[in-house]
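One chain of protein is taken out of this complex; the other chains stay put.
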Amino acid sequence: MDIAVTKKKLGLKERYALMTRGLGWEPTYQSVDDVFPMDSFEGIKIHDWDAWEDPFRLTMDAYWKYQAEKERKLYAILDAFAQGNGHLTLSDARYINTVKLFINGLAPLEYMSHRGFAHIGRQFRGVGPRVACMMQSLDEMRHAQTQVHAISNYNRYYDGMANFRHHHTYLPYLQVPRSFFEDAASGGPFEFITAIGFAFEYVLTNLVFVPFISGAAYNGDMGAMTFGFSAQSDEARHMTLGLEVIKFMLEQDPDNLPIVQKWLNKWTWRGVRVLTLVAMMQDYMLPKRVMSWAEAWEIYFEENCGALFRDLARYGIVMPPCVEQVRKERDHLSHMAWCQFYQARGTNNFHVWLPSKEDMDWLSAKYPETFDQYYRPRFEYWAKMEEEGTPFEAATPPQQCQVCQIPTIFPVAGDPLTRAEHSCTHDGERFHFCSQWCQEIFEDEPEKYVQAKLGAHELYKGNLFGDADPTAEDFDPMAAAMAFLKLTPEDSGLHSDSRDAANFDLWRGLAKANEA
Amino acid sequence: MSEVKSTVFLCLQANDETRGVIEAIERDNEHASFDYQPGMVRITAPGTLTVRRETVEEEVGREFDLQELHINMISLSGHVDEDDDALVLSWDR
Partner (left out) sequence: MTIIANAPYDFTSNDRQEDFRGAMLVYVGWARHMMFASPYCWPLPPDMPFGALVEGPMAQAFAQHPDWEQADWSTATWTRNGEPFTPDLSKSLADNGLSHKDSLMFTTPGLDGIGGMGF
């Protein structure tokens, strides 16, 4: 039967109120504290959860609608890219190594983020943040899936991607991003959302997805461009959520200020250390470059985070003290990282190369204060060693920082030829750090970081030998470790010697010519 | 607080769907600047940036729900204030 009803369409704010707050209820046979046992132990005091306002006011029905639209667009382009042999339209085969870093280093973090937000979406007692965290949890799962889908098109042809989950769990260099996320996920819900919403979304993903993905587009990678921009469209919402949580904590109680400041100090530094990998991708691994790491840093950290910290100053928040050192390292970071990865290439699951003369001219133009003085001579000397048939390679595992797990490659800030040495003892055992800042993070929670699994130490304890018998007469520890790590000779080494480089040239040649 | 004037930004994919949106932003925000990078445009403005539904509708020639922006939005900075008629990014509150 037809009943004529004149419905007035609800406005966005009313719709949002009904579809979020309206979904909550007061428990009657359990206390609220028992239902939400985890949102108070960190010391954050919240007096009025209703003061929370989600800036985007995205309701669940609108969320499904727009996410479905994003997926349709994404898969149309991914299919076209794969059907048209898109991998052969790339600027250069070296580019594929950035895709490897992405699937091994970043995609698993998206999945960890999915789990983290599912967890805290259960733990906050406010309905608004719970709904926002649930949406973010679904987004992160989507990102992990679309990245795996998109990059599977490369995995069909090239090495270094097939074991991305295993490598993410065990390969030493990948413990840098992994330990970052595990550190966050093992904090309480407020620290987790500060860490991920601020350091990961606001600082890190802007630098990964915007200049880097724009670089992917510039190098002909439609697949990465599409999943990257598609993911970042969700990140815009995520970083807004993260900042909203920070403001919310600061507005709720003045006692929250020192806790929030401590987390911002810690997670700015943790985020910047992980960005070492991104700096190197941008300056060394993109064959055609959109902007240098230093330029991206200026836009997305100095300008963008500067604006945020000026805004938070009203609550008494100050810029983290580590930023001084970060500024001094800005023009060194990518070069130091590439020097490390070049010499440790036997344990990477991507290929490395020495920058060409043209690359080095670009680098000296972008880094006039540092490149020619410190780094060009290194690359030229190593090029000579390659030519002479005795390429330089480090055969011994490095010392690593107990917190960020990066090898202790960093010099004293402002003194690029003197290695920084930081260490302390805890419970009678000595621990080493890349910097004063990682040491401070350790000293605040030593019980947490003494559990770190550092690659060299795991190897020497015999934890990387799998089923091999170390007492057997013909036991070869390196062979056993490589087998356990599922690292094949094709995965690592120099790009010029790689099967990927040879295949790319062969297939591109076939794509351009007809056989007689 | 500080004498430095903070900028807000909005990054959009540069495609057929956003052309009218970008033109609407240009009309409504004389102080904004537009930086075209591969695959995208980064719109920056000192203080505040506004996307108005009415202007977008005039440019695209159809009804437009501002939440459609989510599909092509890459990144942004500043506080977000969104209702049915406008999306405002600003550092002032």
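Each chain carries a letter (A and B) given by its place in the written order, and its residues are counted from 1.
The criterion applied here is as follows: a residue touches a chain if its C-beta (ideal position, glycine included) is under 8 Å from a C-beta of that chain, and two chains touch if they have at least 3 such contacts.
All figures in this text were calculated on a predicted structure; none of them were measured in a lab.
Partner chains of the missing chain, restricted to those shown and counted over the full complex, are A.
Among A:Lys9, A:His47 or A:Arg430, only A:Arg430 touches the chain left out of the display.
In the complete complex, the hidden chain is touched by one of A:Leu90, A:Ile103, A:Cys339 or A:Val352, namely A:Cys339.
Residue A:Glu421 is the one among A:Glu421, A:Asp469 or A:Asp505 that touches the chain not shown. Remark: the residues of chain A touching the chain excluded from display are 37-38, 41-43, 188, 336, 339-340, 343-344, 374, 377-378, 381, 390, 392-400, 407-409, 411, 416-419, 421, 423, 426-427, 429-432, 443-448, 450-454, 456-457, 460-462.
In this text, only the chains that are shown with their structure count from here on.
Averaging Cα coordinates per chain places chain A and chain B 27 Å apart.
Per the touch definition, chain A reaches chain B in the complex via residues 11-13, 55-58, 62, 66, 69-70, 73, 205-206, 209-211, 213-215, 217-218, 225, 229, 232-233, 235-237, 239-240, 243, 290, 303-304, 306-308, 310-311, 313-314.
Taken together, the chain B residues at the contact with chain A in this complex read 1-2, 4, 6-9, 11, 13, 37-40, 42, 67-68, 70-84, 91.
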